[in-house]
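Missing here: one protein chain of the complex. Every other protein chain is in place.
Now for chain A:
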Amino acid sequence: MYEFAYHKPSSVADAVKLLSADPEARPIAGGHTLLPALKHRLARPTALVDLSGIAELRGIRREGDKVVIGALARHAEVANSDAVKGAIPALARLAGTIGDVQVRNRGTLGGSVANNDPAADYPAAVLGLGATVVTDRRRIAADDFFTGMFSTALEPGELLVAIEFPIPEKAGYAKMKNPASRYVMTGAFVSRGPQGVRVAINGAGPCVFRQREMEAALAANWSPDAVANIRQSPDGLNSDIHGSAEYRAHLVTVMAKRAVADAG
């Protein structure tokens, strides 16, 4: 192990102060992504700012036509939350299929979304529901948040505080799991509601993206059949030892169809 400083602030303000004082410092939430990165020397921060003592980052609540989930909410908390299950059951189901029990009891919404792994689950829900990411200093629309592979609109030292999910009329999620890592090979989160009709695709490309052609088709006819014949171009999609870009392109259609069926 190499040396780094460890801080455990108890407020967002203190955490942000620590992070802005040292550009090489990094926040740590569940640590399920950051710790392996440290172990493999993919990241070598000078300091870790442990968010677990910050009460403001916790909690899941319904506020009018939104569900607001704190950055520190664990996947299992989201999966089991009555507020989420009642208002956006597809989001609770999604959270309940992330990794395994250990991962769900440790990993957090904020950590997953800030990390923006192309094969992560949550980014599809954030984009597919047209959520708003609330940080210590601003509000960022989902459409502007995910900027590329493992990158987001968050500035250095900016803390993700909560995510506001508008409550949709309908929403559904379907994914195929990678047969080795069990992360997402390709998934689709679809919704219809205050943010219009949205189809967000994860796993297939370097970053979660909206499938506009399918959105248009579903706006006209909300049914699995509406997307069944829409082909995703394989250009720019991921290709690896588990599946080619063509295979993933095929999965986009199948997953979208199944997500619409899941939404009902």
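Assume contacts are C-beta pairs under 8 Å (C-beta built on N, C-alpha and C of every residue); 3 or more make two chains touch, one makes a residue touch a chain; residues count from 1.
In the analysis below, contacts and distances are computed from a predicted model.
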Unshown chain, UniProt name, "Transketolase, beta subunit", "Protein-methionine-sulfoxide reductase catalytic subunit MsrP", "Xanthine dehydrogenase family protein molybdopterin-binding subunit" or "DNA polymerase-3 subunit delta"? "Xanthine dehydrogenase family protein molybdopterin-binding subunit"
Missing-chain contact among A:Leu57, A:Ala162, A:Met176 or A:Leu218 belongs to A:Met176
In chain A, positions touching the absent partner: 176, 179-182, 241-244, 247, 250-251, 254
